[in-house]
Structures are given as C-alpha cells and as structure tokens.
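A protein chain is absent from this complex, but the other protein chains hold their places.
First chain written, first letter: the chains are A and B, and each begins at residue 1.
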Amino acid sequence: MHKKNKSITIFLFLLPALVLFIGILIWPIFASVHHSLYQYPTFSDPGEFVGFQNYIDLFNKQYDFGKAVVNALILAALSVFIQLPLSLGLALMLGKGIKGERFYLSVYFTPVLISAVVIGMLWEKIYNPIYGLVVKGAEALNIIDKLPPEGLLGNPKTALLAVFIPTIWQYVGYHMLLMYAGIKGVSSELREAAMLDGATDGQVNRYIIIPIIKPIIKVSIIFAITGSLKSYDLIKVFAKDAYNCSYKVPSLLLVRYAFHNAGGIASAIAVIMIVMCFAFAILINWLFKERDLYGKK
Amino acid sequence: MKKRLVSVLLAAAMVLSLVACGNAAAPAASTDTAPAADTTTETTEAAPAADTATEEVAEAPSDEPITLTMWCIATEGDSNRHAYEAAIADMAEKYPNVTLEWEAIENEAYKTKISAAMASGEGLPDIFFTWSCAFLGDFVNQGRVYCLDDVLAKYSSELPESMLGNTTYDGKHYGVPTTMNIVALFANMDLLAQAGWDKVPENYDELIQCCDDLVAAGIIPFGCAGGETWCVTEYLEPIIEKTIGADALNDIFLGRATYNNPDVAKAVDTFQEMIDKGYFDPAGASLPNDDVKANFIAGRTAFYQNGTWNCADFANNADFLPKVKVTEFPVIDSSKSKLGQLIGGPSDTLAVTASSPNAEFAAEYAAELGKLICHYGYLDGCGLPAWIPYGDTSSINPLTQSVAEICANADSYVLFGDTAQSAVDKDPYLDAVAKVYGKELDGQGFIEELAGAIR
Partner (left out) sequence: MAKSKAISFDSEMYSVKKTNKFVSALIYVGLVVWLLIDLFPLYYLFTFSLKSTNEITGSNVIGLPKEWLWSNYSRVFTLGKKTGVPPVRHFFANGGLEKSFTNSVLVAALTIIICLIAALMATYAITRIVWKGSQTLNSIFMLGITIPMHVALYPIYVSFSKMGILKSYWALIIPYAAFSLSMAIMVCTGFMNDIPKELDESACIDGCGTWGTFFHIIVPLMKPALATMGIYIFLQCWNEFMFASVFGDEAHYTLPVFVSNLKGSNITDWGLVGAGLVLATFPMLLVYVFMSRRIQESFMVGAVKG
C-alpha cells in the first residue's frame, strides 16, 4: 500500500515534466524518423512511402544538402578554433584580477543578450557593399581594392566568413563568461603557490588553470559545435529568400522544405541534424574522458 | 484622345490568348479568342455599364455586422499599397456593416506563411492575395479555395474570360485577378546620354553596344538583386525566352518539355557573359530588390529589368520620371523568337478560402474589392488592368501607357517561372537560377541540374 502510494507520488511529481519532455522532445524525434520515410506533400497527407529515398535524394545535387552540412561543419570548426581560444584568452586576462574586470566582463557579455535577428540586420547594414561600415572604412583606409566588389556577404568566397564574424562577436562573451567563472573557481592559494615556485603567468595558465577548467571548456566546445550545427536566425536574416547563398545551412533548408510541400525531405534533414548533434556530443565527451585526468570535480 | 488610345490598346492586349497554367489541375485553355474588333467595341460600352453593375451586386446582408479577414502583400512602401487602401475605403463606405481586418505581409514571408497555413488548413483568412497558375493551383488541389464561378458570372461583361485563364482549374474559376504585369526593361536616359545614346537600344546588338559604351563611360549597365532570386529570374527569363522562343519556354515551365535543351544552356551562357563583361552591378549580389531599385533611381545603374508594377513608383518620383523609359528586352535569336514575346500575364489575384464561414459573401466582396484594386492600381500605374477600365483614365502615367503599347503588340505571354511552376518544381528552379547568378553553374550545368531535378 505504502509502496503503491509512493509510486503514485513519484509519477505525479514527474508528470508535467514528462508530458512536456515526451510530447515535445522525444515524440518529434520518432515522428521525424517516421515522416522522413514518406513524401508528405501536405501536412495531413503522408503521400507515398518512399523508404530511404528522401535521404538519398538529399545528397543529390539539387538539394545542396551536402554543401549545407559542410558549411555547418566549417562554422563549427571556426567556432572551436577561433572563437573559443579568443574567449579563453579574454577570460584568462580578466581572471588574473585586474582593475575594472567587472566592467570589461559586463561589456563583453552584452551582445549575448541581443536577439540574433537584430544582430543580423545590424551586420547586414555594416556589410552593405555600397554604404556599409566595412566599405566606408576600407575607403578611408584606402584598401577598397582589397574588398570584393560584391561585398563580403555577396562574394561566395567570403560569405561564410562574413556570417561567422557576427557570430564570434555575439558569442565570444558567452564562452568567456563560462571560462571566467571556472577560472575564478581556481583557489588563489594554488595560483600564488605556483607563482612563488617561479612559474610565469603563461605557465600558471597552461599547467594549472586550463587543466582545472577543462570540464567547462568541454561544455563550451559542445555548445559551440551544436550551436553552429543548428544556426538559423542570423543566417536567415542574411539569406533573405534562402535560394541565393553560399552559406546554406541544414536548418535553413529544413524550414524551407517543411513549408514547401516536402515534409519528408524536411524530416530527413531533422533526423540527420539530430544524429550529428548527438554524435558530436558523444565524441567530445569521449575525447575529454580519455585525457581528463585533472578536471574532475 | 489619350484615354481612348489606351483603352483600345488594352482591349487589343486582352484578346491575345493568354497562356493558361497546366499543373495537376487540367488547364482551361484560354477560351476567349474573340476577334479584336468585338472586344474593342465592348470596351467602350462596358465602361459606363461598369458603374451600374456594381450597384446591382450590393446584396450583402446589410443589417448584421460581418468581419472578414484578408491577407495580402501590400505592405507600406509596396506600390499597390495605395490601391488597396483606396479600394478598401470605398468598400467600407459601401458596406458599413462589414469590418475588413487586413494584414499585409512582406513578399517572401508571405509565401511561407500562406503555404504553411494552406497546408495545415489552420488560421486561414477569408480572402487572400495569391499569384495565379501553380501558386494558386497548389491550394486549389488541396481543396482550400472557394469556387468563384457563380460570382464571376455576374461580372462577365467587365472581366473578360481571357483574363481568367491563369486562375481556372478543371474549368472552374478560383481567383479574381486584379492587375496584370509583364517584365520590362527600364532605362535611365540621362545615363544613356552620358554614354552617347539618345534612344533606347532597339535590338540585341545595340543593347550590347550600349552596355559596352556605358561600361566605357564608367556607368554600370544593370542592377539585379541577387538577394532575392525572383529578381534574377526577371533577367534570365526574358533572355531565355528571346533565345528559344515563347512556346518552347512555356512548354518547359508547364512540364511539357524538359530543361534539357541546348538553347536554354546557350541563353544562360549569354546571361553569364553579360555578367562577366561587367554589365551587372557587383554590389547587387547580396542586396534585396528594394536596395537595387533605389540604386537605379539614384542613378547608380542605367537599366533595371523588373515587373511593370514598378511604373507606379517611378511615376511617383517627379524628378526621376522624365529620365526613365520603358522597353522590351530585344530578341537574341530571331529564328526562334520575336518581339512581342513577353514574360508575364495576369498574376496578382484575390481568392477566397473554402473554409471561410462567410465564403459566399466573401466571394462577392472579393470580386468587388478586386475590381476596385484593379481600378486604383491601374490609375496608380501598378500594372495593366485585368478588368475593363472605367472612369477617367487620362491621368495614367506615361510609363504605364508605354507598357500598354508593348502589350498591344504582344505576340504571346509566358507567365513568370516562379508562378508558372508548382511549389515542388519552383525550389530547384530558383536554386539553379541563384547558382547561375553566383556563377556556380554554367548553362550546361543549369540544364543538367534542372533536367534531373524536375520530373
């Protein structure tokens, strides 16, 4: 009797969360897998069963999905190898305890609070090939010849970079904050002891602080990669109608096909995205487990 | 005199059998092939008749208040905004018991929104703006659109059957056309004069020569918005049409022929050659249409090829209007095409949702509203009227009159590719067009990709 009561209580406590979690997160995964095997020309009509044809079609040339995935991976790589080191550098500089560190911290974090749509529209103006800040700046510095005449966003070679710059601008502060929190968690005795032993700042950072904040770096890497794989808002603002772009990404195609009578294709993209996100999360966890001799909390 | 000329020209234009759509719903081959003389006389007679006809239709239940909702793309700044506002004001006066709640959504966002709402059948308005042919056809196939046969029958004297071909599926009418537009080449004569041209180039060789002269004079010939791919099609489609001929292009758009046509590849290469020769403003690559249009008005580019709805905006700009002329893109291969083969046709349409609780009244309302929008839109220069014009049309701007002349000499129309092709085929088409402009595909690549993608 008591036991049964307890189960009921547990169930009731879990109920709201389970309803949300299963209804909105878990069920759509299975639904997507199911949808991806059909055509779904309209929302109510599954259409023909096509098996894995949607997946095969996706990698055919016309859908440009392969390119979209490569673009997302490039963005992810840029985030990990450019954005995160930059964040770490800033966090280490601030973490030393310098004058006005709170002020710097707060300002660096500001762009995180701004909607990516606003940032996209602002940077679109900055990139405008005729009146934008970039062009006017280049004119002032007399290096206008070095810029592509299409503007950074219009040139297929620079477009992805042009997408990446506002992303760094926005999220460096976020990762910096996480790392800063970790650095502040390193006891000052440890730091002082090392300094007394004659370690330089660089050595303290390298051999003491970074190993200790490794778990946070791991979290940052996972966030940066999954964030890049799902990036949408900013790119949607830049891409306008999403046909013209050297920076197609999976989510852009997903939204397009979902509402252009190709639900099956959209669902297949969703399934591939989720597999990629999980695969990367597992990969990063595994990479850090192998070498994680210090960072355990 | 002027007024008369315009209406005669228009009447002539309307007689041409407009290309009907052939998507899943069987096309209603343009039925109206009445001789020109008939329609001309009809025009003059129909004009006074129009006013009386409107009175008769006023059979709305005048006592009970009705709320109708409408979605359209006449956002602030859109050329059609004024026509919508004026028409809606007239309707409000006529039907004081009807509240029309209308919402204007930006073009690209609207396409997503209406398609999504149609696919789900949820949250649909009573009346909606749509493009004709495949765009509306998809919704008709989904069973979401109210048939307008009964209502339009009352207007047969004001709305010629030939204007309904693009909104007729399986012999039934589903749309109220407002204005019709074509793609035309706008030229800034001041800039042309700077390159030594005092007239618009009349054939293809002259156009190329003119562009070369412009480039030599440091003026960019064309502005094209790569940010919005439909703007690229406004360049590419006339080039293809004037290379392979209207019938061949129409067959491709309607799925009667594949893209696997070497002449299409040649046309695409022609377009890319023009880009390579620096005829196109590189800054246009990522810009939206409004920016590119503003650049043309500001005198950054000498030509701007786009829909004739732009006449309204150019005409409203008193400084700019005297400089601008409108013409037709010249013939590239005269063995296959000729002047008068145009891209366009009646496309802007109002339709009524089948799920509307007041569908019957909404249909009446939409027909009248469409007529008024057409009327005001024509007066504003937003396009040529699908309805037979009435009232004083002498104030029509010279650009729209030139367009009317072009249409009067029209040989055949091919509807805009993104309207003529179904939603499924449109995506690969626009993708490929974007890649052509971005130089990722050449002519051969274009036809191969599309022959593979479109069944």
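Points worth noting:
Convention: a residue touches a chain if its C-beta (ideal position, glycine included) is under 8 Å from a C-beta of that chain, and two chains touch if they have at least 3 such contacts.
Note that the structure is predicted; figures quoted are calculated from it, not measured.
Contact with the undisplayed chain is limited, among A:L37, A:L94, A:A159 or A:A242, to A:L94.
Against the chain not displayed here, chain B makes contact via residues 75-78, 85, 88, 92, 99-103, 105-107, 109, 112, 116, 120-123, 288, 290-291, 294. The chain not displayed touches chain A at residues 6-7, 9-10, 13-21, 23-25, 27-29, 31-32, 35, 43-44, 89-90, 93-94, 96, 98, 102, 104-118, 121-123, 125-126, 130-131, 133, 136, 169, 172-174, 177-178, 181-182, 185, 195-201, 203, 206-208, 211, 216, 219-220, 222-223, 226, 229-230, 232-233, 236-237, 251, 254-255, 258-259, 263, 266-267, 270-271, 273-274, 277-278, 281, 291, 293-294.
Basically, only the chains that are shown with their structure count from here on.
If you average the CA atoms of chain A and of chain B, the two centres end up 41 Å from each other. Against chain B, in their complex, chain A makes its touches with residues 41-44, 60-62, 64, 127-130, 148-151, 153-156, 159, 238, 240-241, 243-246, 255-257, 259-262.
Within the complex formed with chain A, the residues of chain B that make contact are 108, 112, 115-116, 119-121, 138, 142, 226-230, 232, 282-288, 291, 295, 300, 423-424, 426-428, 430-434, 437-440, 449, 452-453.
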